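In what follows, a single structure is set out as structure tokens and then discussed.
For this depiction, one protein chain was excluded, whereas all remaining protein chains were kept in their positions.
Entry: chain A
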Amino acid sequence: MSRLFKIIMISTISMNAFSLVLWTDYKTRYKLFTLYEVSELIFVSIYSSEFCMKLYVDPINYWKDGYNLLDVIIIITVFIPYSLHKIKGKHYPYLHIADGIQSLRILKLITYSRGIRTLITAVGQTAYTVASVLILLFVLMYIFAILGFCLFGAPDRGDLNNWGNLAVAFFTLFSLATVDGWTDLQQQLDDRNFALSRTFTIIFILLASFVFLSMFVGVMIIHTEDSIKKFKRELMVERHVTLMEEKQVILKRQQEEVSRLMQTRKNVDYKSFSELVEIFKKTLRHTDPMVLDDFGTSLPFIDVYLSTLDNQDTTIYKLQELYYEIVHVLSLMLEDLPQKEQSQSSEKVDEK
């Protein structure tokens, strides 16, 4: 994906988004009809050519990337109005819905923006939790919907508007959960003198709005923290790895230089590195100071290193002693065994 391609695609998609805004107004569409048709044609052709190019480059792995699947879906939605037009004729009532779905085209921008992609991966890891909380909420609503339908939706004296069938009951409950205009709904139930209505509503509001929706926030906070921490750690590790690789490269280069130097001088008389620097060493004087401030030549490091080495020595010494003891015990066991056998065989002979 070269930079030029990215720039072209981003500008195309933005232009498309902007033109979609223009075509929402009927008057503009009426006046600039030819422009509308031509621009639609151009955009559709650009999208399909992008699709074909990407597919041609990598036929099999193309389907594994989620963003490519998004592109495919958007291409399909772009072609829906045409196909509906052809198949069902001009006055299909749902034609304007197909037009409305065109606004999804702007989602193609996400592929080209790295920041939003990282955000979506970070947030997407919380998707599982989100889905489970929503399903739990749905189950709760289902229980209360059936309860409400039985209690308040009976055809004779019930409130048919709000609790008449399951779908309407769901809507009413969702309205209660998002505590929007619930007092009006409660008022209607009160007008019909239902005994339990207040308890029912208050319990449901407490459960759904306070408990569930707040739990939603809490769960999202925890998961967002986790995923952000993980993401940052991965970034650090990646940076560390590249740094190490660069250091290795420098090291290798230095080694190559020295070996090259030695190769050139090899035929002269030097045989190894230490002989090579013998002469250099002789030029070093004791009174020449060298000021160093790196960790490897500092006093605490020397102390720590020597102490660690001493520790290592003691451990090895202890190990050696243990080994000697093992050998000693094993040799004792070996001596004991044949004697035991002899005594056993002598016992058997005695018994006989």
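In the analysis below, a contact is a pair of C-beta atoms (placed from the backbone, for glycine too) under 8 Å apart; a residue touches a chain by one contact, two chains touch by 3 or more; residues count from 1.
The rule is short, and it goes like this: contacts and distances are computed from a predicted model.
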{"item": "Among \"Exostosin-like 1\", \"Alkylglycerone-phosphate synthase\", \"Cation channel sperm-associated protein 2 isoform X1\" or \"Nuclear transcription factor Y subunit beta\", UniProt-listed name of the chain not shown", "value": "\"Cation channel sperm-associated protein 2 isoform X1\""}
{"item": "Which of A:Ile7, A:Val258 or A:Leu337 contacts the chain that the document leaves out", "value": "A:Val258"}
{"item": "Selected from A:Asp25, A:Asp65, A:Asp190 or A:Glu246 as touching the chain missing from the view", "value": "A:Asp25"}
{"item": "Contact footprint on chain A, counting only the chain that is left out", "value": "17, 20-21, 24-25, 93-94, 96-97, 99-104, 106-107, 109-110, 113, 115-116, 118-120, 123, 130, 134, 171, 174-175, 178, 180-181, 213, 216-217, 220-221, 223-225, 228, 251, 254-259, 261-263, 266, 272-274, 276-277, 280-281, 284-293, 295-304, 306-314, 316-320, 323, 326-327, 330"}
